[in-house]
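Left out: one protein chain. Kept in place: all the others.
As written, the chain order gives the labels A, B and C, with residue 1 at the start of each chain.
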């Protein structure tokens, strides 16, 4: 093995808010073969704080990072509306690029960004971290190995502990593009089959103020897959018992499920029955191992010259499903995926 | 307490095939306050065999039972196409009546039978036994007590271990009226809210010969309830791992679930992980306690002069939902309940 | 198959208090190939009540049953102090015999009864019903099949929901012979290895009045088996959460466990965590299926001319272990089994 082979992949992180800061810390401390090269944030104090804590330079502009020949890759973790320009710039600079979801809420813009990436041939991975959760991944493996046979029915429940603020919701693209987009990805991932039709029903049950944003907080969606599998996805913005993320694939030979971890494995048994603790509160507690594994997969792919495991088609398809879900909700009818593709 | 008060309720069972025989045995041996008075079956050897085993007379005709002043009640367990005439006859005879589901596959006929029952004022209970399953009942209790708050989302999975024979399917009314009708009842039961809209998708994945009957073997249905709750029901005619019956109500304060019992509580833990036994095979194994409790409720209501707990509206509504589901499947659109009511 | 082959095994039940009445009902209704022939109880009203309910004759004396040529077998369910004489009489009469545990609290008397049985060559089964519980049986099967390898460590917990009355305790032989005797049997059953040494510690923590009977209500016992396996058994006369019966065998290749069933499979999940119902209350609720299977095994063995599965050595060995446990408690030291055998 040459010196080059063992050199760490040097990654710069653009945007160090809550999620970007977490990525920076993971890259710095917990991802073998990776090194944090620099950080940047439009909000300078955030960049300075992370820079000081992790002992890496804070770039003055994002562009500075693209020009830095010591950086092998960039992680785009800034606000969604900046992703397209940054992806195009990364492609131009020839950097491997990891991007938090979504690429954009606008399909034309998504295609512009992904087109630039494709043309440049730079390694690209989109941040659907749940694919790397060991339990969800075990469901996919059970399907891929044939252990559950042909998938017939899928159930996905995804419920947050608390709704985001109204201001966030207003620019989020709505529940289907902000929250259920992870579940659309999960449905494609675990079945290995694309979606051809969407039927959505939604309601405002938790946070009436979301009406101002024209959004819903509760939804139930039916997907029809190309192979005939039927998927039900439900979402809620508030589960009183904490973050709830479950996936189930039922097929001709059996069923694979991923259930919620509990905060710990203690229980108290009394005349009132058995009491166990609630779920871990939210995604940082539940999905931390998935983020580490997500980075391991990216680093391994880039270093090995392979296409990263969640790449261009996976970045686009869930957005299309989400747009179809929105149309279904507005028009009160099932919507074919090609209706949106054509748009 | 007078002698009258402690006299058992004498029940005659009409139809002693698999399910009727089970009812007869339960009434004979396991339902306090009830006594088996007589049995009848159009297939004489069946009647004779049960009569001999349980030590009660076999009637020569169903009419003979209605005329028997020693019988307080009848249980109608014969084939579905005989239910309406028997219900009308029971009403005329002034007998309390328990009837296996469905009353009929024809809504007009259902209304004729239920109208006769109502006019006569005889106690009536329809055989939705799952309401009496202790786990499903605990879900309803959690909703009724307010423990889960307002219901927002319901998930019901109902999967049989093996498909019935094609001949049965041909006269069954199809998956929605034969199998999912139990789940439509469950959705109304656990939420306490009527259904206003149905969207159905179905597929033939297991038993291609069902195409001859114009039937499906796999389905996913969305229900919208009057109170805004959204329910997803999935059905399969074959679960490789045995009978699968789960209900979940998610609401503003939490969630109530009923899960599958396992055949026993043993487990083997090895380097391959933890292995537990599969589910009990089918409904006789799973739901026996619910049938006993169903009879206890009937006996208690009739003796106490109360309306039995699953009565006229509960006998009609699931059929209407099933008819709407069938239309939704054929027409590829959500169907409002009143579209079927008006028919 | 000849008529003889299909004739039911006719069984008479001697002693129809709580446990005997249950046996009589099971034989009458739930054991294929068996028929209840007659019942007897020294307390005449008990016999008359069961006789009337189940439609069989009530014998005037136990001896009458031994002389009844229509009875193939007797079930001895009367009080423990009557067992030896009844066993000897059954042996003399050439009846197959089922006997509730214990044969006697006196080892000499046990040997006299078992000697008579052996000499007469009549089929004999002792009522260690837990061996027939599907979960405990699955533990034994896992050991017998080699799935857990060589047994190294066994854990057995056995805790009643409430202590018996002091009067019962006074003639019960004490916790080791009345309650833990089932666990001594279980230790032999699941490991397939005899016990060679016992060390016992006990305490009075629940019911101080048991001091009058010189008894304890809480105990922890170490067994050393002939093959080197080490077993820990704990007993309590009161578990606030209901009947608790768990067995675990740990071996060179893994572990087999049987856990408690829950009253039902419902759960409520809220901000306080997950709440499930407590255990079924006591042995009649928990072990009913084991009693049915126990009778099936007896009937099958007697009809097939085989030795019943829990026979003479299994009736004796747990008593010896219990006597050794008592001596260990009194003398504060480990006691070898042969010390008691020699006595």
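Keep this in mind: contacts are C-beta pairs under 8 Å (C-beta built on N, C-alpha and C of every residue); 3 or more make two chains touch, one makes a residue touch a chain.
For clarity, every value in this text was computed on a predicted model and none was experimentally measured.
Note that the absent chain touches A, B, C when the full complex is taken as a whole.
Interface note for the absent chain: among C:169, C:239, C:292 or C:340, the touching residue is C:239.
Contact with the chain that does not appear here is found for just one residue of C:121, C:208 or C:332, C:332. When the omitted chain is restored, the residue from C:61, C:171 or C:252 that touches it is C:252. Remark: the residues of chain A touching the chain excluded from display are 29, 55, 133-139, 142, 147-148, 253-261, 263-271, 277. On the side of chain B, the interface with the absent chain consists of residues 240-242, 262, 269-278, using the contact rule stated above. Contact residues of chain C toward the unshown chain are 149-150, 152-153, 155, 157, 159, 199, 201, 203, 205-206, 218-220, 222, 224, 228, 230-232, 234, 236, 238-241, 244, 250, 252-255, 332-334.
Everything that follows uses one rule, which is that only the chains that are shown with their structure count from here on.
Homomeric contact chain A/chain B: same residue numbering on both sides for over half of the interface positions.
Centre-to-centre separation of chain A and chain C, using mean CA positions: 57 Å.
Work out the mean CA point of chain B and of chain C, and you get 39 Å between them. Note: centroid distance chain A to chain B, computed from Cα atoms, is 42 Å. Annotation for chain A: residues touching 2 or more other chains are 240-241.
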